[in-house]
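Omission of a single protein chain aside, the complex is shown with its protein chains in their original locations.
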Amino acid sequence: MSWALFIVLAVFTLGGGLAVVATRNIVQAALALLVSLVAVAGIYLVLYAEFLALVQVLIYGGAIVIVLIFAIMLTRNAEYPRTSDNRQWPLAALAALGLLGVLVPAFLINAVKGTEPKNASFSGIGESLFTTWAVPFEVASLVLLVALIGAIIIARSGPGEN
Amino acid sequence: MPGLTDNLELLTPEFALAGLAFLVFAADLVLPESRKNLLGWVSIAGLIALIVVSILMVWDHDQSLYNGLLAIDDFSLWFKVLFMGIGVFIILSSMDFVSEHLDHKGEFYGLVLFSILGMNIMAQARELLTAYIALELLSFSLYVLAAYSRNSPKSNEGGLKYIIIGAFSSAILLYGVSMVYGVLGVTKFEAIAAGLAVASEVSPSLWVGMALILVGLGFKVAAVPFHMWAPDVYEGAPYPITAYLSIGSKAAAFALVLRLVAEGFVPVADRWEQWQLVLAVLAAVTMMVGNLVALAQRNLKRLLAYSSIGHSGFLLAGIAALSLDSSLPSNGVMLYLVGYSVTNFVVFGAFISFFNMTGKEMMSDLAGLGGTQPFLAASIAIGMFSLAGLPIFAGFAIKFYLFTAIADEGLLWLAGLAVFASLVSLYYYLQVIRQMYIEPAEGEAAYGHGYGYEHVDAEHGDGEHEHGETDEPAPRYGATLFETFPALGRRPSLTILAVLGAGLLAVFWIGVYPAPLIDTIEAASRAIMS
Amino acid sequence: MVDLVWFQLLSAALFVIGLYGVLARRSAVLILMSIELMLNAVNINLIAAAAHMEGTNPFANFDGQLIAIFIITVAAAEVGLALAIVLRMYRNRSTVNVDEINLMKW
Amino acid sequence: MQWAWLIPVFSFAAAPVIVLIGNRLPGKGALISIPAIAAGFIFFWIALFGWLDASTATEHCYTAIGTEALTCNYDRVWFNAGLPGADGSVTLTWGFFVDPVTIAMLGLVTFVALMVQIYSLGYMHGDPRLNWYFAVHALFAASMLTIILSDSFLLLYVAWELVGVCSYLLIGFWHERPAAREAAKKAFIVTRIGDVGLLVGILLLWREVGTFSMTDAFAAVQAGTMSEGVTIAAALLLFLGAMGKSAQIPFHVWLPDAMEGPTPVSALIHAATMVVAGVFLVARAFPLFEAYSGIPLTVVAIVGLVTALVTATIALVATDIKRILAYSTVSHLGLMMLSLGAGGYTAAIFHLLAHGFAKALLFLGSGSVIHATEKQEISELGGLRRVMPITTIVFAIGAASLGGIPILAGFWSKDEILQSVSHGLNPAFIVLALVTALLSALYMGRAVFVTFFGRMPRELEHTHESPPVMTVPLALLAILAIGFGLISWNWPGAFGGFGTFVFVHKPHPFAFTWWIGILSAVMAVGAFVLTYLIYERGSISLEGTRQRFAAILKVVENKYYFDEIYQWVIDRVVLAVANFVGFFDRAIVNDVGINGPADMVRWLGITLRLHVTGHLYSYALAMVLGMVGLGIFWWLVTS
Partner (left out) sequence: MSNFDQVALLLLVLVPLAGAGLTMFMPGDRPKDSWYFALFVSAISLVLSVLIFARYDHEIGGFQFTRVYDWLPGPMDISLSLGIDGIAAPLIVLNGIVLMGGVMISQNITYRTREFFVLLLALAAGVYGVFVVRDLFFLFFFYELAVLPMYLLIGVWGSSSKFSDFIRTKEYGAMKLILFLVAGSILIWVGILAVYAEASGQGNGTFNLQTLSDMAASGQFDSTFQTLVFPLFMIGFGSLAGLWPFHTWSPDGHVAAPTAVSMLHAGVLMKLGAYGIIRVGIFLLPEGADWWMPVLIALGTVNVLYGAMSAMSQQDLKYIIGYSSVSHMGYVLMGIATLDSIGMGGAVLQMFSHGIMTALMFTLVGAIYDRAHVRDINVLNGLFGRMGVTCFFFAIAGLCSLGLPGMSGFIAEFMVFTGAFRTYLPLAILAVVGAALTAVYILRLLARTFFGEPDVRWSGLSDAGVMEKSVAGAFVLVIIFVGVWPEPILRVINVSIPTIPGV
């Protein structure tokens, strides 16, 4: 059962991804991204990481993709919705395949086999988030703050701009 | 079960720093445009106070909080002091610039403070994710600051390139982390070391993962071939931020690398033996490319960018030489960071002041500065000599120490290459000095009438006798520049003078008698080379 | 049951796809999307590993998921900031095509 | 006698004083240099008598190894090369001999120098750089005396170089004249070539012996501790130096040009004293030359003979009075060498002295002529006997003495040489030697008759005799030129003849070989008569002979093209090489070897910088490539 599920999700994930990097229409690309992200959330579920799946859908599917689409709207100009790849895309493909050629064997050799996925309790996550991982948590909040301030400073139209 | 509040007092400096930043942001809202410099002074005062506080509080501690996510030890203390000191200098040297060239003055200082907080935590982090988040805090501030002068296309471009390549590299770094985690199940440095020690038949994804982590950090320290963003971002960023990039973020990244390698890799002696080579090669390529390409630069910011790439190469060589049985390499790296930073304070301080006066940043614009601004010119010259590694300046002492450490570790070839690279660097540093003091050759036209051969009579073409006749003090270029920019007549502002004065003192002090400094460094590196 | 390695391969593939996008696309926005793909690959990897972790270390299990949470957070922030810069870029240069953005080179 | 070292010291002291304050003194320094050399002359007598009543019993005195002559030797430390006492270190000394040769030479040098300096008062009168002139004169005298006295090869070399410089300075005294300038340079460089040989020889000896002392060297030769090869090599190298100084072929070219210097200088340096230093050196190092069946001696003899013959022929056709004398000097130096080569040690020294006086006389005489007429070309001179009687007489005496007219000093000395040649070498030598003698009589006669007899050109009508300050020295020298030969005789009871004073191995009394004596006397007289008939009476015309031997004459008149050959070598070889090296240094070593790599590095930088394209995605691409590479690398090293 989970094999089938896994394959379906994987197909959607990768298909979405490929669409993002292949399509010539940027809006479609955004939608493809959404598909792929949701599929990834599914993968999390297969791995019993329900909380993560939730976060994934909310933040990615909710926030990020929306922001991206807004950005697309705001920066719409002559070439949109049609976009294209740059001059070096064949090289890029080669490099990407090369990396794949390194990663795949790296994962395959002495791979760990036959382990059951175990699920992690919400409470456990929450607890360690506020004990062991307190510092990263606090810092992450600062990161968000900085991003916020920065975004305002940079994007806000200053004096003398329409 | 360690709680959120255990030993919380040990983090006082960090909380205080965050508080300081918030204070600045808050005060920014109420202060009028004209008084924003006050914020700068506030942050400086706060930083100095924090330096004192943290020295008093956590001197000679050796603890590790939150299951070893954070280290409160002399190493982190040493770097924290260094970072906050850097912060003081950066803010000092940027005050004029900010009030003249930037809007959103208040946030500027706040962001700088946040970035310093990020650096502090990077120096303390003993776990990959913590390190990563701290790194992102630093990076985000820098992304914003790099794009800070909003209406300059260059600044935008720099910012864009920086953030996209930055995000890309952090994705790579994280993938590396995930691969390591996938094999070892841990992300703490010591735990990694322990895991490596026992791991025999493991998936090679572990090695690849480490390589990817190295890539992520290599981007941060601008190691070749992950360096290409540096020149553009340096050139695009506002001048003080350029300085900050080449001093602060580099130092922070190396603090992280030092701890990671020293606690995570070095203890596994037999593995480390093998990996040294990788780092050594990376270092060799970096120092050569950085210095060679710098030869061809005409824009001062780009020049310094490439030169800082070259220096990263030297530092990486020091990293590659780390070993259990001697603390020389880690001392060398830290000493080098200090010497490099103070030298750059001087150089950038002078350049920023020059920019404030003329708004120019090409090497050729410096021509004749020796006549119009003797002190600035002298500072730049000293800085250049120091960067080139010539004696009685910091550059010589630190290079000698670091290279000795490298050679002592058996990497003589790398040390030799480093020495050669610093010869190459000498050429372009001298080009700057030449621009300021020596009038560029005018070619044929400049040659006067002679007999057997013609003898050059360009103005002060010949120190022997010409000057008796031409009593025009400043070289011609200086003169024209002088007419165009009357600001050149003014004395550099007090803040700049403070930076230069302190920097020069430090440069000479480290160059002549670094022993006390090295004692503190010794203590710091003992903390990580346990 | 699906072995860890398959998830890892999946993540590798996704990572490489995103990476290709970064290298090959012209629009800065698309490049950001591709980076998001890469980050997702990271997360898949982490969570899969966390789920399949042998119980050597009591916290090992969750760490992966926690890390993933942080990554998602930071990714969100990153996109926001990056898009701000892109917008500023567009306002000044009225383009977001990275191959027209080379004022500074060499 | 232990004060003999003062003889040079007087003049050494005089030189700097004259340079510094000479100009402010009445005599422009002459008042210092002349007394100095005079004091030297006095001390010469002291040394002589001191030596006469010395014996092997007296301290510092012993019978010299090699020459078997009574020698007194004093020295003190100069400096230590290497830590004293440590092995391989050398202690260098100032030291001097007093032995017959030294004494004889001392006499010659001090006396002639004295005469010449007095004469210079008149000749150089009113020259702006007079103090410089006298200073260098003093320095020269001092150095020359040091050569004579020195007991170590090193000290000899030191003085040897100093006289060379003095000669350089004095030849170039009138440096405004390009000719003088070039002559000075030529003299110095040509002699310098010889000096290289000398120095190498000296160091070679040192390498064998371990000290620079001549005595030790001779002792080593005698004891046979020095290998044959080294001995011969050293001797020949020393002889190279001697050839340079004594202007033996092929180094003779500098001496005639040296006549560009003031005439008194020619008299003192290039006739009487310095040029004989070579002969003196060979005599001094005689034990070296004669060791191992004296192969070097043969070389000496041949070189001497060739020189004598060749230059005599040139002298016969030369037209400048001073050059005639110069060539004759060279030819006589050749004779001295010849006699040394023949083992005629005594004869050589004896002729050296006789020739010294006579030639000094002749030069000073010619100087008096030049001073009066300011002409040197004998074709422009003539009939001077009417206006300059004294000069005429003394010049004639000198010429006769040198030409070998009996009773005069030159006759006896030349006779001794011929004897030793006939004893020591095979017949060919004696024949050629006689020819040389004949030739010298011929050119001397020519010089005398053309210059002082015959009809006088009109512009010379109102020339006057030179002042006494010039003529008195001439007279004194003339007396010696006449009477000096007498000391070669055996004066029963008083003096055993020169041969018992200066000798090698064993003293030998005065001897006279009748056939040689008569033959040479006849030849000399005949030669003078012949020249009288040609140039005074004109009763014999040379045109026929000129026509017949035109080709040969041309060669001879061009001095056998020696100068041309040298010029060619210098221009085409030395300078060419030098210029090539200069070019090589700038073009190859510097521009290619040094600038090349530097430019390459810069070029590398300029090309490498192109990899930063400014395009974001290519930065990313580079990162990926680096990432892949690093991943593989890391994976591979981890095994």
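Labels for the chains are A, B, C and D, by order of writing; each one numbers its residues from 1.
What we mean here is this: a residue touches a chain if its C-beta (ideal position, glycine included) is under 8 Å from a C-beta of that chain, and two chains touch if they have at least 3 such contacts.
Given the structure is predicted, the values throughout are model-derived calculations rather than measurements.
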item: Chains still shown that are in contact with the chain withheld from the display; value: B, D
item: Touch with the omitted chain, as defined above, among B:F22, B:Y437, B:F485 or B:W509; value: B:Y437
item: Selected from D:F49, D:F79, D:W491 or D:W568 as touching the chain missing from the view; value: D:F79
item: Touch criterion as defined above, residue of D:F10, D:F41, D:Y74 or D:W206 at the omitted chain; value: D:W206
item: Residue of D:G172, D:G343 or D:G626 in touch with the missing chain, whole complex considered; value: D:G172
item: Residue among B:L324, B:L423 or B:L505 that touches the chain left out of view; value: B:L423
item: Which residue of B:A45, B:A269 or B:L412 touches the chain not shown here; value: B:L412
item: Residue numbers in chain D that touch the chain omitted from display; value: 78-84, 86, 88-90, 154, 157-159, 161-162, 165, 168, 172, 175-176, 178, 181-182, 184-185, 188-189, 192-193, 195-196, 199-200, 203-204, 206-207, 574-575, 577-579, 581-583, 585-586, 589-590, 593-594, 598
item: Interface with the unshown chain - residue positions in chain B; value: 326-328, 374, 385, 390-392, 396, 400-401, 403-404, 407-408, 410, 412, 415-416, 419-420, 423, 426-427, 430, 433-434, 437-438, 440-441, 446-447, 450-456, 458, 460-468, 471, 513-515, 518, 522
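By our rule, only the chains that are shown with their structure count from here on.
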item: Chain centre separation in whole Å, for chain B relative to chain A (CA means); value: 33
item: Interface hub residues of chain B, defined as touching at least two other chains; value: 67, 129, 133, 136, 140, 143-144, 147, 150-151, 159-161, 164, 168, 172, 179, 204-205, 207-208, 231-232, 296
item: For chain C, residues contacting two or more additional chains; value: 4, 8, 15, 18-19, 22-25, 31-32, 43, 48, 50, 53-54, 59, 66, 70, 74, 77-78, 81, 85-86, 88, 98-99, 101-106
item: Chain B to chain C touching residues, read off their complex; value: 67, 129, 132-133, 136, 140, 143-144, 147, 150-151, 153-154, 156-161, 163-164, 167-168, 170-172, 174-175, 177-179, 181-182, 185-187, 191, 205, 231-232, 235-236, 296
item: Chain A partner contacts - residues on chain C that touch it in the complex; value: 1-10, 12-21, 23-27, 29-30, 32-34, 36-37, 40, 43-44, 47-48, 50-54, 59, 61-62, 65-66, 68-70, 72-81, 83-88, 90-91, 94-99
item: Residue ranges of chain C touching chain D (in the complex, touch as defined); value: 19, 22-25, 31, 98-99, 101-106
